[in-house]
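Of the protein chains in this complex, one is absent; all others appear in place.
A and B are the chain letters, set down in written order, and residue numbers restart from 1 in every chain.
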Amino acid sequence: MTDLLHCTGIQCRFGDFVATKGIDPSVKHGEIVGIIGANGAGKTTLLNIISGYLKPTAGRVMFRGTDVTGMPPRALARRGIARSFQVPQLFASGTARENMMVALSLLVDPRTSLLRRFSDRGLFDKAQRLLEDYRIGEHADAVVAHIPQGVRKLLDIAMATCASPALVLLDEPTSGVSVDEKNDLIGRLIERFRKTSTSVIFIEHDMEIVREYASRVIALYDGRIIADGDVAEVFADRDVVRYITGAGVAPLSADGCHAPA
Amino acid sequence: MSTLSAVVVDAASFAAWLFLVAVGLTLVFGVLRLLNIAHGAFYSVGAYAAVYAIGASVTLGWATWIQLVAALAAAVAIGAVIGLLTERCILGRLYGYPEPLVLIATYALFLILDDATKLVSGGGSLYAAQPRDSLGQIGIGGLQYPVYDVALIGVSMMLAAIVWFVLNRTRVGRCVTAVVFDSEISAAMGIHVGRIKTATFMVGAALGCLAGALTAPKIAVSPGMGVEVIVIAFAVVVVGGLGSIPGALLGAAIIGLARALTAHLLPELEIFAVYLVMAGVLAVRPFGLLAPAQARRI
Partner (left out) sequence: MTRRQIDWTIATLLGVAIAASLSASGVPGWIRYLGQLSTATALTSAGVMILLRAGLLSFGQGLFYFVGGYAVALTTKLAAITDAFVVLLVATISAGLVAVILGSFLARYRGIFFSMLTLAVSMVVFGIATKVRLFGGSDGLNIGLMSYAGYRPRGADAQWSGFVFCIWVWAAFSIATHILLRSRFGWLIRAVADNEVRVEYLGYSVKQIVWVAYTLAGMLGGAGGALAGLSARHVDPQFAYWTTAGDFIFVVLLSGQASILSPAFGAFLLEVLRSYASALFPDQWQSVFGAMMLAIVLFLPVGLDRLVTLLWSMTRKAVSRRSRSLAGGVVS
């Protein structure tokens, strides 16, 4: 069976700076892949390339066996690649429910439904149900600009994934979420995606979380993959210890750090 | 041969004028991140100031160079005062507002200033050609040009040099450059961003008035002349890259040349030359030739 996602020789260059230097990450069906690496290692750039936000300067991205290199995010979203953001990308002037309703009507319903009335009972109920699934139903009527960061993170993920995608890309799903909520949040998310055997790539700075939930880990350093494999294997890797996790002590956590990765 | 020299002189002369009207606009955009539609009104205010200053100097029997100095001083002074009032009382209160609202505010300011010039002048056309006439003509490549027009090329280049020097070689200039680059970090580094913004807007307004004052001896000064200026100045700035001083210079040079070429070769296209160049450049580089790179958003 072919990989769900298979990249070859991905390179991305911004002027003189090379963010990713010819890497070949891949993901199989149902895998939960954690990406680790310091800020500037090229993690978000990789997600930007896979989701179509950036066009790689070299290399190709194969998704379900077809070449999707350079396709824009809107095309990939329709093909089943969903993506959440480090800083939640929401419609700030709407309520949480309205955000969910927009996501549902755009991603799930066909284009021809675009002229249907927005305030429609069915759409309303469906959005409400999904919000409650993610246990943020109580914020449904709050304007997004005023809801807490953790809820925004969840809403962002809920919106991205409402059309049951085949591959979900999560960019630091737990950054900005308080330490005690963190485990619970990611646990629920991963459980959801496991149930539907959705493949996931998530960027995470908290090594405990990666250890706990990832089925495979990719370690990035300076635009290159320095380790890729089982969780135990990668965390035992000398380069990973040296450059990313530190000398086996408590894992470094960079929570709340929004510096561009 | 004479066509070539005529094209060169015309191109230089027009480019010089374009740079004059555009430099203040782009400077203000760079620092304050707002496109000041009222810049066109500053231009006509400056032109009116020059007309009255020159008129008074002529009545007093002053020499030509004093007439010019009086005109420029009046324009710069008025520009600085209007700039100070505008930034302090209106625009300074709108930082952080949605872009359309700020643009509307500068448009409203344009309407008010334009009507004010009408009220003062009575609405007709005014002339201030004395200094230009008394400076006489100069022959270049077999054609006669007013000395004043040729001198403007020098003035414009001098202005470019001064702006470059201030921005790159002085402490204040480096602070301004820092604010252009990132105003939040500049504030964190202890730069008085508010003061820099006020001062820049004053300089920008003064430059707008200066451009009007320098042009006044060449034209009929009449109400509404600022409209064309703001559109053309925007074209120049956008061809070079919004907010970039070298961009304004480049845009002025390209459009000046295009206009001179069409004037001599395809006169029916002359009035569109500016817009054709703009459309052409934007089709290839949507944000201008020297536009700074956009920061990553996600």
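Definition applied: a contact is a pair of C-beta atoms (placed from the backbone, for glycine too) under 8 Å apart; a residue touches a chain by one contact, two chains touch by 3 or more.
Note that the coordinates shown come from a computational prediction; the quantities given were computed from them, not determined experimentally.
**Student:** With the full complex in mind, choose from A:N39, A:S93 or A:S197 the residue touching the hidden chain.
**Tutor:** A:S93
**Student:** For the full complex, which residue in B:I112, B:I185 or B:L266 touches the chain that was left out?
**Tutor:** Only one listed residue reaches the unshown chain, and that is B:I112.
**Student:** With the missing chain put back, which residues of chain A would touch it? List them for me.
**Tutor:** Contact residues on chain A toward the absent chain are 51, 53, 72-75, 77-78, 82-83, 85, 89-94, 98, 101-103, 105-107, 113-122, 159-160.
**Student:** Please output the residues of chain B touching the missing chain, sorted low to high.
**Tutor:** 29, 35, 90, 93-94, 97-105, 107-112, 114-116, 118-119, 123, 227-228, 231, 234-235, 238, 242, 271-272, 275, 278-279, 282-283, 286-287, 297-298
In this section, only the chains that are shown with their structure count from here on.
**Student:** How many angstrom between the C-alpha centroids of chain B and chain A?
**Tutor:** Taking the average C-alpha coordinate of chain A and of chain B, the gap between them is 48 Å.
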